[in-house]
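A single protein chain has been omitted; all remaining protein chains appear in their positions.
== subunit A ==
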Amino acid sequence: MSNVIILPWLQVENANAVAGLTWGFPAITHFLGYTHALSRKLQRSHGLRLEGCGVICHQHQVHAYSSGRDYQFALTRNPLTREGKTASFNEEGRMHFTVSLVLECHGNIANGDVGMRELAAHLQPLCQTQKLAGGSITKLRKVQVCRAEKLKDYLYGLMPGFALQDRSCWLEEHYQQLKQRNADREMVDAWLDFAALKMAAQSGEQPGDAASWEYLAKPQPGYLVPLMTGWQRISPLYPPGSVTNARDDASPFCFAEAVYGVGEWRGLHRIQNADELLWRYHTTETGYYCRGQALPDEEPEDDSYYFDIV
């Protein structure tokens, strides 16, 4: 990786707030889709290719309300049908949010620093013309282009914010543990454990004894959330042109379902390099995924600073 492009404090209105069985933030697939669309434009104009995309969330506001229990989405009923009646409609969740995006840029940027500044200026209006997660971009601070190694210097400008990281490896790990204890347990149980807050009575042993109720730990510490991370094929891959009403006759077509992993929202001051931030496309025989760095954990273990102060 050579360079990164930072789109700081991108303000988006009316974006999609529902991703399959999760809500509250657009699916990561939207952000990679946005990156890919931008990449196609840059490839033509500058011969540059964008691949990974990092997402840092600063602010978010979902259009939903709650009277105590579940949230309901605030809905609109428009446009009307040709006859002026309200159209049959589907519920959808909308949200406003402010994020910073870090895009991984491959290829040579000519003219060094000057070229970087020119590229940033070129991107400033361009990246606001695209939709992001179905929403419109209404504001954006100054676009920055820098060498990947220097990213850390720029992150300060993106504080306060939380970066989304891929922790899907913990889902499989936790599932295997559950299964060892009880063979009936399914992946969905493991997934729910990452979304749930559990409390258990701590003292006493007979029902009715006095007890205090304490929060139980999640499978792993961290601000963990269930996440939709891509698709899995549920039909054969049909050859181009064989499915009626497909968007084009040139691409292979298939039916797919959303798949789910686990993500972590992490404070920015802990990010050491661009790789920790970036999500990239990953395809397998039947899977279409977005994947973050596979490394499950942290900085290299360094014991020295556990003992440098007593």
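Simple rule for what comes next: a contact is a pair of C-beta atoms (placed from the backbone, for glycine too) under 8 Å apart; a residue touches a chain by one contact, two chains touch by 3 or more; residues count from 1.
Everything that follows uses one rule, which is that contacts and distances are computed from a predicted model.
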| Which choice in "Amidohydrolase family protein", "Sulfide/dihydroorotate dehydrogenase-like FAD/NAD-binding protein", "Polysaccharide deacetylase" or "Type I-F CRISPR-associated protein Csy1" gives the name that UniProt lists for the one chain left out? | "Type I-F CRISPR-associated protein Csy1"
| request: Tell me which residue among A:Pro8, A:Gly52, A:Gly93 or A:Gly292 touches the hidden chain in the full complex. | output: A:Gly93
| task | Looking beyond the chains shown, say which of A:Val18, A:Leu38, A:Leu140 or A:Leu278 touches the absent one. | result | A:Val18
| task | Provide the residue numbers of subunit A that touch the chain removed from this figure. | result | 18-25, 29, 33, 36, 57, 59-60, 62, 64, 70-73, 88, 90-91, 93, 152-157, 159-162, 164, 168-169, 171-172, 184, 186-192, 195-201, 203-217, 220-223, 225-235, 237-238, 242-248, 250-261, 263, 265-270, 281, 283-289, 297-298, 301, 305-310
